[in-house]
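For this view, one protein chain was removed and the others were kept in their places.
Read from first to last, the chains carry the letters A, B and C; within each, the first residue is number 1.
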Amino acid sequence: MLNRFRLEFPSRPENVALARVTVAAFAAQLDPTVEELNDLKGAVSEAVANAIVHGYDGAPDGIVIVEGILYGDAIEVRVEDSGKGMEDVARAMEPEFSTDPERLGLGFSFMQSFMDRVEVESSPDRGTRVVMRKQFAPRH
Amino acid sequence: MLNRFRLEFPSRPENVALARVTVAAFAAQLDPTVEELNDLKGAVSEAVANAIVHGYDGAPDGIVIVEGILYGDAIEVRVEDSGKGMEDVARAMEPEFSTDPERLGLGFSFMQSFMDRVEVESSPDRGTRVVMRKQFAPRH
Amino acid sequence: MMPKLPLIICLAGRGMAMVELEVAGEVLVARLFGEIDLKVADDLRSTLERALDNFPVRHLVFDFEGVSFIDSTGLGVILGRYKRLADADGRLGVTGLGLSVRRVLELSGILRVAEEFGSRAEALEAFGGGDAGA
Partner (left out) sequence: MMPKLPLIICLAGRGMAMVELEVAGEVLVARLFGEIDLKVADDLRSTLERALDNFPVRHLVFDFEGVSFIDSTGLGVILGRYKRLADADGRLGVTGLGLSVRRVLELSGILRVAEEFGSRAEALEAFGGGDAGA
């Protein structure tokens, strides 16, 4: 059986750090470099912040689910909310597209820079799932 | 709504550290002292190691669940397995009682030293749940 | 002449300073600390806004030396404040960039807009903020 975890928490801003730390501690089993770990934390932060800010519109009582799975030297991270979802994922993923003028619209771009692959499934009123994968440089 | 989390992972030895780090990151929201955090990590380590070693007899494919809830300046941590359980919890909790000659039988004693309260529910073949509580010194 | 502003310290949550502000002449210098993410974004934004409302600031300097992590939410707060000043020829200075902070400043394009300095003192000198923060 592959190693994996599932973490659930309410959509409170202070839990973005919880998600980052948990994913980093899990990924530490692959002995990643500091840069790889920073990238991973960055991607998790973007996805979880989006779940809270957009998915649940900042309400603190939504449930965010973060899962991690190790495949050899690669990690897959899934971030899921049951929030408002998106009509047009492709549009949302365009750099500098944001529905919030206070934000940069760079969350998905950052995830794509930090990880090797980013897939987003979303449906309006049902929620959003972001599945990201990163291959670490083999350390053997 | 109180802040809380739920973490699930398979009963692999490397996940004891994952549980420690996640609980510590969650508890960090209360700004605990280094000693309080060390105690908390120690208690989590004992309970999760027990779930793996005793609950699942070292098999790596059982599911361990760790939950944390913040109540004001206190934290409650629950560690749960669906493993073999115990006939006699009171006996198991006696200092230096162990069913494994390679172990010290001090796990529950440590949990009791590290936390303010430790409650154990267990039933043979159903599993075990350890509920622990620790009040942090107010930091305001 | 603007009086030098006594240090403003803004606390993030329980006891951790997330930003320290100083106004020197027309320059607002913000030293950031810790993890700049959604948790501190609202407080950081309103602290900076209050300073911009109350002092005739033209230029902004951010010192990231104490920052261990920042994401696009945190960068949005910074860029948003700079936008208030950019139309009036305001300048944005950054200093103290560690590896991970530099990476996201680069990715976000902020490093194309901002001027990087070796220290707060250098930034202040360049922006005409006098000797504060030296």
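Everything that follows uses one rule, which is that contacts are C-beta pairs under 8 Å (C-beta built on N, C-alpha and C of every residue); 3 or more make two chains touch, one makes a residue touch a chain.
Bear in mind that the values here come from a model prediction, so they are computed numbers and not experimental data.
Residue-wise, the contact with the chain that is not shown comes from B:S45, picked out of B:Q29, B:S45 or B:T128.
Interface residues of chain B with the unshown chain, by the touch rule above, are 13-14, 16-17, 20, 34-35, 38, 41-42, 45-46, 49, 52-53, 102-104, 106-107, 109-110, 113.
Basically, only the chains that are shown with their structure count from here on.
If you average the CA atoms of chain B and of chain C, the two centres end up 42 Å from each other.
Residue positions of chain A touching 2 or more other chains, listed in rising order: 14, 17. Shown for chain C are the residues in touch with two or more other chains, namely 13.
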